[in-house]
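Yeah, one chain of the complex is gone here, protein chain that is, but the others are all in their spots.
Every chain is named by a letter (A and B) in the order it is written, and numbering of its residues begins at 1.
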Amino acid sequence: MSLLANQEAPRVARTSRLTLANRQALTGYLLVVPALALLLALVAYPFFFAISISFTDRVVGQPGNWIGLDNFRYLSQNPSFLKTIQNTIIMVVVSDILKLFIGLGLAMLLNQAVRGRGLMRAVILLPWAMPGFVAFLVWKLLYMPIGGAFNQILTKTNIYPEIIDYLGQRSTALPAVILATTWRGFPFWAISFLAALQGVPGELYEAAKVDGASSWQRFWDITLPSIKPVILIVVLMSSIWTANSFENIWIMTQGGPSDATMVFPVLAYFGMQSQRLGEAAAVSVAMIPALLILVFFVTWLVEDDD
Amino acid sequence: MATTTAPPAAATGQPSGRLRSRLRTRTRRNLLTLIAVYGLMLLVAVIVIFPIYWMFSISLKLPREIYRLPALIPQNPTWDNYRELINERGYLTNIRNSIIVASSVTVVSLLISSFAAYSIVRFRYRFRGFVGRLILLTYLTPGSLLFIPLSIIVARLNLGNSLYGLVILYLTFSIPLSTWLLSGYFRSVPPDLEEQAMVDGTTQLGALFRILIPLSLPGLAAVGIFTFTAAWNELLFALIFITSEDLRTVPLGLQYLITGDVLLWGPIMAGAVLAALPVMVLYFLAQRFMVQGMTAGSVKG
Partner (left out) sequence: MSHSSSPFLRRRRTRRQVVGGLAGGAAAFTAGSMLPGTLLARKAPAVIQASGPLTYWGGLIFSDAANEMLTDTINQWGSDNGVETEVVMINQNETNQRVSAAVEAGTMPRALDMGLDLALLLSTSGQLQDVSDIYDTIGAAQGGWHESVDGAVAPEKFNGIRAGVPFGAGGNVLFRRQDILDEIGVTEAPATWQELSDVAAQAQEGAPGVYGLGLALSNVGDANLMVSALQSYGGRIADDEGVTCTISSPETMAFLEWVNAAWEAGLFPPGATTWDGAGDNTAYLSGQAVFIANTGSVSIAAQTDDPELFEATAYSALPAGPVMQVAPIGPNLRAIPTSTEDVDTVKALLEFLAQPEFLGEYYKVAIYGPVLQGQDEMEAFTSTPVLGGLRDLVLNGTAPGAPDVSNTAYADFNSNFTVPKMIQRIVVDGMSLEEAMAEAQTSGETIYAKYG
């Protein structure tokens, strides 16, 4: 009896453990299947489809022929191609830096125990809460040379008596577009940073204070390292959004004046308008390596941190 | 919080003279900090609110005033634009459609993403890490690239020109973000409680619904609001896939106020105010959750 039992027991245990692990894996797969199926069907498949289109001369209604890298060569011959790359990089980097400083500053501000911070938190979310294209229409109105709010204020108060065509001259167009983009985008940063700050244990600061650390040291040694993962991830998300954003430029400048604010999504849209699907796809595909580099760089930083 | 709150004076008992003077300079410094804090808050509020004020002021103006007499303050404010929008342009239908789409997307997306996040965080199986990465990577694809292939798929699946088609399309951008944020949140919840419940005979799904989700409510609220806002504001897919007038969502309704080469500034801005209001109220009510919910989600993401 006892021998039998002893022989039996481990076997039972092993099989049940196996089935448990199997069942666990199976449930795990089943739970992730809906999300995965949807994304494979509606993102991954169209994505590879679009990449294959970029190597053809497809126009609307005709399947098109394989033309290799011709679309990309054509794209690189566009006199505005370099400018487009440059603008996209400047847009992403400058608006990221602005949003980082504003977001971090605001988050620290709203992390103080002061009255009215609840209201303030709601207020700073306002730009994020309205449809993007409406926000940019409003900014277009603000920038308008005549009748626009900025010019009215500056001329009426005699701070700067001459009308400035913010969106219409090369020197100011890109900064103006970046400013509007930053206005629309900073709430996400501020609120994410605020959330991260509230997750930093207060004891750390108390301990640092006891050790006589200055507030700058506390910020540099405690705050920043604690919220670094959040910063990196927010930078990643926001950079992707900015690089892919179309509405802001399309509504305010259509990429102009000249090519002062031309970015990839707008260039792709022009291709789409003339129904040259191959070329339009090539423009979007040309941007993917840059996005991938960004993603790998940031995930590398995050993992390095862990 | 911890950076400025001084220890309450009462707690220090009877302070010595040196301590008292140190406390006084501290109070003065606190006062200065307070002024700086409020000054900055005011500045930020002005920067945030001014464009919104401008939008509101245009919504109260008639064309002649918008064009011929531009002024910082409307001279003859009127609700005509709002009236026109609601009475003649069926804006309430747009709002209704947007509510249907945005809330369906939110509910479905939270459900599917909770499953996926639960699976990634709590289960062990091959390709788990790969699956997690894949889901995040899908978030990177430029929408403009998917336009043509998607329209073919949408037509084949018979999803064109319908609100549920829109719901399914919006899931493509909401699920990656939600899954990612939620897995961060779930990871921050200690697994002991679920394990205990499962020892007591609860199924794994039961543990998700009875333990993990209730514990993650702030996270779900934050993610839900993000999803709702994104769906509420989406224009590109709606523009391409919705044709019928009675299926138009809010951004689409506004877009249709730009006909040919004329922009109906007044009604557009009135529509923008009405479109932003529900979301703003939502944010206002939920901003506490937003901050709490983002905490775990993003810190551990």
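Everything below uses one rule, namely that contacts are C-beta pairs under 8 Å (C-beta built on N, C-alpha and C of every residue); 3 or more make two chains touch, one makes a residue touch a chain.
A quick note: this is a predicted structure, and the numbers were derived from the prediction, not measured.
Student: Hey, which of A:25, A:41, A:100 or A:163 is the one touching the hidden chain?
Tutor: A:163
Student: Would you indicate which residue among A:103, A:229 or A:255 is in contact with the undisplayed chain?
Tutor: That would be A:255, which touches the missing chain.
Student: Which positions on chain B touch the chain that was left off?
Tutor: 62-64, 67-68, 70, 80-81, 84, 88, 147-148, 151-152, 154-156, 160, 239-241, 243-245, 255-256, 258-264, 266-267
Student: Please give every residue of chain A in contact with the chain that is not shown.
Tutor: Contact residues on chain A toward the absent chain are 59-62, 74, 77-79, 144-147, 163, 165, 167-170, 173, 251-260, 270, 272-277.
Here is the rule we use: only the chains that are shown with their structure count from here on.
Student: Taking the mean of the CA coordinates per chain, how far is chain A from chain B in Å?
Tutor: 15
Student: Which bits of chain B are touching chain A when the two form their complex?
Tutor: So the residues of chain B in touch with chain A come to 1-5, 34, 37-38, 40-41, 44-45, 47-52, 54-55, 58, 66-67, 70-72, 112-113, 115-116, 118-120, 122-126, 128, 131, 134-135, 137-150, 153, 168-169, 171-172, 175-177, 179, 204-205, 229, 232-233, 235-236, 250-251, 254-255, 263, 265, 268-269, 271-272, 275-276, 279-280, 282-284, 287-288, 290-299, 301.
Student: Under the definition above, what is the set of chain A residues touching chain B in their complex?
Tutor: Those in contact with chain B are residues 21, 24-25, 27-32, 34-36, 38-39, 41-47, 49-50, 53, 105-106, 108-109, 111-114, 116-118, 120-135, 137-139, 141-142, 146-149, 152-153, 183, 191-192, 194-196, 198-199, 202, 205-206, 215, 218, 227, 229-230, 233-234, 237, 240, 243-244, 246-247, 264-265, 268-269, 272, 277, 280-281, 284-285, 287-288, 291-292, 295.
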